[in-house]
Structures are given as structure tokens and as C-alpha cells.
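Below you will find the structure I want to go over with you.
In this view, the complex is presented without one of its protein chains, the others remaining in place.
Labels run A, B, C and D following the written order; every chain starts at residue 1.
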Amino acid sequence: MSIENKEFKPKIVAFCCNWCSYAGADLAGSSRLTYPADVKIIRVPCSCRVNPMFILRAFEKGADGVIMCGCHPGDCHYSTGNYYARRRMTLLFSMLDYIGVENGRTRVEWVSAAEGVKFSDTMNSFVEKIYSLGENVRLGDLRCKR
Amino acid sequence: MFKIAKENLSALFQLIAEKQELYLPVKAAGQTNFAAWDKDAQVDLDTLKTVKSAKDAFFPQSENLYNVTKKEKKMHIEPGALKEQDFVVFGMRACDVKGVEVLDRVFLADPIDSFYAARREHGTIVAMACHEPEETCFCKVFGIDAAQPASDVAAWMIGEDLYWKALTEKGEALTEAVKELLTDADEAPVEEEKEAVHAIVEKLPYMNLSLEGWNGDALKEKFDSPVWEELYKPCLACGTCTFVCPTCQCYDIKDYTAGESVFRYRCWDSCMYSDFTMMAHGNNRNSQMQRFRQRFMHKLVYYPANNDGMYSCVGCGRCVEKCPSALNIVKVVKAFQDQGGEK
Amino acid sequence: MSSNKQAEQIKEISGVNPLKCMKCGKCSASCPSYNEMDIKPHQFVSYVVNEDIESLVNSKSLWKCLSCFACVERCPRDVKPGKLIDAARQMVVRQREQDYLSPNEIPELLDPDLPQQLLVSAFRRYRR
Amino acid sequence: MQEIINRAKELLADGTVARVLGWKAGDLPYNPEPAYFENAEALSDFVYNGFCGANLSKYMIEASKLEGKTLVFLKPCDTYSFNQLIKEHRVDREKAYIIGVGCKGKLDIEKIKKAGIKGIESIEGAEISDAAETLKIQTIYGEKEMAYADAMLERCHVCKGKEHQVYDELIGESKETKDAELFAEVERIEAMSPEEKFAFFQNELSKCIRCNACRNACPACNCRKCVFDSTKFDSAQKANVDTFEEKMFHIIRAFHVAGRCTDCGECSRVCPQGIPLHLFNRKFIKDIDELYGEYQAGEDTESKAPLTNFTFDDAEPSIVGKRG
Partner (left out) sequence: MQRLGVFVCHCGSNIAATVDVAKVAEMALMEPGVVHAEDYQYMCSEAGQAKIAEAIKEKNLTGIVVCSCSPRMHEATFRKAAERAGLNPYMVEIANIREHCSWIHKDMEEATKKAVILMRAAVAKVNLNTPLQPGESRVTKRALVIGGGIAGIQTALDIADAGYEVDIVEKTPSIGGRMSQLDKTFPTLDCSACILTPKMVEASAHEKINIYTYSEVEKVSGFVGDFTVDIRKKARHVDMDKCTGCGVCQEKCPSKKAPSEFNRGLNKRSAIYTPFAQAIPNVPVIDCDNCIKFKTGKCGICAKVCQAGAIDYEQQDEIVTQKYGAIVVATGFDTINLEKYDEYAYSQSPDVITSLELERVMNAAGPTHGHLERLSDGKAPKEIVFIQCVGSRCSDDRGKPYCSKICCMYTAKHAMLIRDKYPDVNVTVFYIDVRTPGKNFDEFYRRAVEQYGVNYIKGQVGKVILQPNGKLLVQGADLLDNRQILKEADMVVLATAIEPNPDVRKIATMLTASIDTNNFLTEAHAKLRPVESPTAGIFLSGVCQGPKDIPETVAQAGAAAVKAIGLLAKDKLLTNPCTAKSDELLCNGCSTCANVCPYGAITYEDKEVNDHGIREVRRLAVVNNALCQGCGACTVACPSGAMDLQGFSNRQIIAEVDAICR
């Protein structure tokens, strides 16, 4: 990945469900599949635990991109959690798009515990996207930008 | 007495803005509010009442008091800056000017609020007389003359000219600074305008509102009145009335954590809110009736009791216009009148 | 028009997703004109998938289908081969532009030996 | 209106209801307020006209706690809110005696004032029984006229229809007022570039004074304590120190009522700054309709709300980028 703008170091928050995606991230780690250090993972029990407020909060505090990963639809450890999460995130992302936030700043990806490669690929492409979008100026609280 | 042609006003604004900050009514997204002037601003001097009063110029809705920054294990405290730059508020109305006087009695009394005091010191008010008062206006009830604002500079928009008269030293200074754009003027048109406005004011529906019985002595009687129980019911507990009010002065102090810094700021609060004056044990006004009563008791009883009978309402009528449930101070006063009649 | 476009057009006109076919052959088993056809109903789908619309359009089957819709009714996978062939026919008709019959002209052309079903299906097919 | 008052008196007299929730005439021609009437005498102040825009369903949350039944007057659109509140167990159907009142569109005093009409002394033509198409407005500055339709609230131009969804009896005729497409405004914004969208909302939201009128008037926003007031969530906000906070507030508010909002339009009606807040809610309604099938909150009291429901083949969030 070529990153031209060396100055800009994005802050990227990744919410990963404990059962699939967090394990997928672990597998990416144990397989030594690299992705940029800009990504920081927060472990949640299920993608349905991710409140839209968490995502907005991350942007408020200066995140440049937020990605949520969960089990593939149908594979949720709690059977149905990711189905609810899918609707919630679809609506939230649509709203962010509607108020003029670049829609590449948010993403949902389903990553199973076996998909270490997919996890690192996803993170690489997401980080690349955030680099191309540049700093998030439309959603942050100015007091957090210094 | 000076005057300036309406078409030269933007030149006047430009001139003022060169040396000072200038706040005046600006229309944005369909609403007129006080805002900083710039070349592209859509200045709106025709709208009688801005949605929010000009209170922000002296007592902004939120204001940073100090920052705390953590460096390793040490804290650094950096106080918020006091206003140092002179500024002009142009286009306030007589009622809002009186509103500033109400605020002065709160913030300039001991202990003096240094943030407010600095703003008052640096601010010059150019107020405009009302040309066409509206049905929601009742400033006269509080002894305010809509046609003669008691500001640093009073101004009248008559036909195609703005008449200008300095009333204070600050006003004189500002007049001096913009003299190049002003021309001498005759007072006669102004007197005529005043008379016309006075005539209209007499016709307004709320002109005869009587505040008899509203004073510090009436505290217990008013406080215990059963009228409140009926009055408050439509109240939705929003803060619209307090936030559009030129005299409401309550604020909350809050912290905002931004990375390694904490910002301590104050922001307007509303006595309508359930967490107003919330304390560790809970709230000493835990019903909406009590909160509702607080607002009007403060304006019409507590404040006059502490301020030589001066009410903390200026009759601007913003609450009359903006309350989602069509409640307002006039209805409160009238309800007590009706109650009195029945007795 | 490219064969790819043609295939897309057929899918669009018919509203059929040929990939749903599981090759059970119930359409061919149901078809009253089966023996008259060179391309059999269960094969229609493959022609569309393989984007060989030329062959389909030039086949005898195109004009042998009675539009009885037995295959449409019975298809377990909602693939509706009858709709595909109907769509191919429509494509041909459209290419010939606006020279199809108006209902007023039909009575004169009627042959007493024509099967009733053909008439009904013709109306079904060309109704606007 | 007399018919309504008479019926209210009857129901009070025969003990069917303990009180009446309606509107009381204001001291200006256009400011009637929601009010309770406990006896026949008090009903002399009752009024129902074009300015009775308030959605009384929300008041029924409190009224449901009172002893005895409350007679409440609901407009067709208010009944959707009432149904939604039943679904969420926030009102007690048994405690309400609902008279569905006719509606010929509600008036927006802001629109009248925006038309330059000031010093209003009286308004003719706002009566509900009035068939008049024009408002005759007497002002200190002379007599003015305004077409009824021009003075109507935005929500009435995209009216859901004049059918009451829940009621015990109906009084009064309604008149169809829908003359605009429900999603036209939303579509207009959707068609903008991200920069234009951002500028549009930034401009509108920067007016927000966080007075919470939209929230407090909203029948769907009926939380005992809002997350934005609660210390539990670390999300309490009181003032808009930074422009982000307005966005956070309005997005989350809209999200919390997504699938529950009946599009009653109270938020936009009460906003002192005239922010078109319904554009947030309506965006969610449009998305829900498009992605999960048409859904009208408050049409019934049983159906699963879109956000507490799912299908196995729902759209992926990436559809947002793909729709363009």
C-alpha cells in the first residue's frame, strides 16, 4: 500500500464481536498478516452491542474511520444479534451519508473466526480508504482536534 | 443627532468591523439571529425580534471557564480568556437593552462575574427603536419605551434613513469613530416617529396587563396559590422560553473531556429541566409544577424583591411567540388576575 | 445488439432469473409442443445463461410454444421457461418495430381450424 | 365545535370520563393551549380550530396515571401516535375515551408571520367548521388575507390521510390536504453532493439552541429520562458548545425514534428556530420503507417495529454507498 500523505495518521476504531471477528483478528495476528497500526480494536460481545452512539462518539473524539465487524449473518453466536446490528448500521450509515459525511468512513464487514486473511484484507482496504478520504472534518468536536 | 442613508449601512458596518467585532441581526436558514458580521452576511434589520435575544453578546450560551491539561502526572490549569476586544452590538431593541440591565444586576453585583464584566466593558450597544411593534409585545408594562431605547447609541429607521444619536460616552466614542459616514440630522422626524410608535403601542392587546400584586411581599401567597397546579399542565418542560428570553441568566457548569484536556465551561441552563439545580440528594424541585412556578416566581417575585422592585421580564414577547404549548408569562399573570376576581 | 445485451434484455423482459433452474425437466415433461420443438423447454434456460440468443431466436421452438404456461405453473423453481421464450419472441417482434397486428385486424385473419388456445395465448401475449 | 363541547359535557355528566383533554382558547387569536377541563363550566373556554396543532397523545402518558378515564380529542395524525404509545405500553387504552376530531389541516403561525403579517388582532377562517379557503386577518396595520393552504403546517401538505386509527367515536368532517410528495424534500437532499448536504444541515443545525422542544413535544421521545440528560451514558449534553453536538443530538434522537416515529411533525412545528427536523425522521422512514418494506408506525398496536425485526436477506450496510 502506498501512502503518499505521511503526515496524516488516521485514528481508526474497529468494533469486533468476541466470537467471530475478534477471533478472526487473533487469527490474522497469529498468521502474521499485517495491517496498519492505525486500527485499534474494541472487543464487544456481539455486533448488536454496538450502539450508534459509540460510533458517533468515536468521530466526536477525533476518529477518522469506524468499522464494525461481526459474525456472518446466520452465524451469530447469539443467533440473531448481527441481523439487528445490520439494520441499525444500515440506517445509521444512511443517515451519515444524508448529512454529508463521506460514506467510506464507516463500514460493516462480516468476518468469521476462520477468516484471518479477510480480516487483514478488510483492515488494509479500510485504512487505505480513510487515507484517501483524509482527515475527518465533518463529524468531530473541535475541542478534540489540536 | 446624525443620520445615514440605508444604502450606506453596509459601509458603516464595514467601518465598524475594521476596528471592532460587530454583532447584528443576520438571517440564516430562514431565521434571524444575532451573529458576527461579515461581507456575505444577510443583515436583517426589518425583523422586529430575533429568535434568540442579543443576550449572547454578553452572556453567551456556552463559554469556556478554564482548561485543565494533563502532562504526565501533573495538571496544568489555564483560565479562559476574558474579552479584550471591543465590540459593537447593533440593532438591539429597547426591551433587549433593558434585559442587559437585568443581567447587570446579577452579574455585576458582588461577586462580580469577570467574564460578563469584561464583555460589558468592551461592548457598545447600538439599539434600534421599534418601528412596527407586534401583538406579542408588552414592554410598556415594564416602563420601557419601544421608541427610545436606553442604549449607548439609539437609532431610528425612518424611511430611507437611519437616525443616530449617542446617549453615553461609549456611544459618543463610537459616533466619533464612524463620523465620516454620518451626516447631521434634524430631530423632528424622530419625534414624529416616536409619536407614531407610541400610538401603535397603545393599540397592542397586552398593553393593559396589570402587574399589581406581583412583588416581594406577595411571595407566600403567590407561591402557595393553587393556580399553578392548573397552569403548568400544558408545559412540556422544554427550555424554549428560557433560551429565547433576554433576561434568563441561569447557567450550569460542566466539564468536557477532550483527549488530554478537560474543558470546564458554563452553559445556559433552564429551570424547566429536571436536572436544574440537581444536587447529590436529588432535586429540590422534583415536579414540573414546581419548576414551572420557579420560572415565573423568579421573574415576578424573587427578582423584584432583591432588586428594588425591578422585574426580570422586559415584555419582549418571545416566550409568547415560541412556546410550543402556547404558555407564557402573560397567561400566568392573567390567570392570577382571574383568580383574584373570583375571590 | 451484443449477445450479452440480448440475454440481459430477455431476463429483463421475462423477469426470470435463469440461474434458479435446477434442471429437473418438469417443463419439458409438461410441454404439449415438446415433440415439435428443436430446442426443448428445459434447454431454454441454458441458451439464456450461455447468451446464445441467436439460436433461440432462430429456433423452431420460438414459434411452437403455445404459451399455455404449463411450464410456468409447474416449475418448482420459479424459473418459468415459458416466459423466457415469450421474451425472446417479444424481442423479435420489437425488432420488427411496430408492424404487429392491431386487434381490429384479427377477425379477418381467423382460420376456423386455428386452435382456440393459440388465440387465447396470442391475446395474452400481445395485450397492451 | 359546539357539537364537540356538547358531547364532552354529556360524557362528563354521565360519568364516562373524569376529565376532558382538549384545547383552551388563548389570549391571542392563534395561541390555544392544551388543557384539561374538569367540569361543564370550564368547557366554555374549549376551542378547536386550525391553530390546535398540538398532538395530545403525548399528554395521555401522564393522563393514563390519573384516576378515571380521560376524554381526549385526537386528530387523525395524533391517533397514530396514540397507537404507537399503546404498543410501547406508555398509555393505557382503558384510561382514554378517544373522540377522533376532523381536520382540515393545521395552521402555522410562523408562516403567517413570515408572510409579513404582524400586529394580529383577529383571524377569521381558522374555525374547523369553516369551509373558507382564505384566512382574513385583522391587524393593527390593516386587514390582510392569506390562503388557508399557504398557512398550513408542512406536515399537512404531506398528510397521511384523514382516517383515525383508534377512537371511540368520531366527530366532524375532514378535508384532504395532501398536495405534496412525502419524500420530495428528502429526495432533494439525497440528490445533493456530500458537500451540499453537509452545508445544508450545518446551516440548519447551527440554529439549534438545544432547547429540547422537539424532543419534549415528540410523542415517540417519551423516555422518563433522555440519554442526553442522563449521567448514565456519559452522553449528557446541555448546550451546543461545538457544532458536533447538535448533529449527535439530532441523529441519535432520530435514530431512537426510527421505526417508531409516526411522522406527526410536532418536532418541526415546535422548533423555535424553524429547523426542518422532520427531514431526519422522514429519511429513516424512507429508508425503512425502501429497505425493509413499507411500514407506518402507529397504524396498529401489534406489528414488530423495523428495528426490532429483521429478515435473513436484509440489505447490507454497504448499500448506502452503492445507492449513490
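Brief remarks on what is shown
Keep in mind that, in the parts below, a contact is a pair of C-beta atoms (placed from the backbone, for glycine too) under 8 Å apart; a residue touches a chain by one contact, two chains touch by 3 or more.
Since this is a predicted model, take the numbers as computed values, not measurements.
The chain that is not displayed touches the following shown chains in the complete assembly: A, B, C, D.
Residue A:Ile41 is the one among A:Ile41, A:Cys69, A:Leu96 or A:Ile130 that touches the chain not shown. For the chain missing from the display, the contacting residue among C:Ala29, C:Val92 or C:Leu114 is C:Ala29, taking the whole complex into account.
When the full complex is taken into account, the listed residue touching the unshown chain is A:Lys61, out of A:Lys61, A:Arg105, A:Lys118 or A:Arg143. Summarising the interface, chain D meets the missing chain with residues 65, 87-90, 222-227, 230, 232-235, 256-257, 304-305, 307-308, 312. In the full complex, chain A contacts the hidden chain through residues 11, 13, 18, 22-23, 25-26, 28-30, 32-35, 37, 40-46, 48-54, 57-58, 61-63, 74-75, 77-81, 84, 88, 120, 144. If you put the missing chain back, the residues of chain B touching it would be 72-73, 257, 259-260, 282-283, 286-287.
One rule holds in what follows: only the chains that are shown with their structure count from here on.
Interface comparison, A-B versus A-D: the higher count of C-beta contacts falls to A-D. The centroid of the Cα atoms in chain A and the matching centroid in chain B are 46 Å apart. Distance between chain centres (mean CA atoms), chain A to chain D: 37 Å. Touching of two or more other chains is recorded for no residue of chain C.
Annotation for chain B: residues 256, 263 touch two or more other chains. Residues of chain B that touch chain A in their complex: 256, 258-259, 261, 263. On the chain D side of its complex with chain B, the touching residues are 26-28, 31-36, 54, 58-59, 109, 114, 118-121, 139-141, 203-204, 206-207, 209-213, 215-217, 225, 229, 236, 238-241, 266, 269-270, 272-275.
Only residues 28-31, 33, 48, 51-52, 61-62, 132-136, 200, 203-206, 230, 233-234, 236-240, 242-244, 252, 254, 256, 263, 265, 267-270, 273-275, 320-322, 324-327, 330-331, 334 of chain B touch chain D when the two sit together in their complex.
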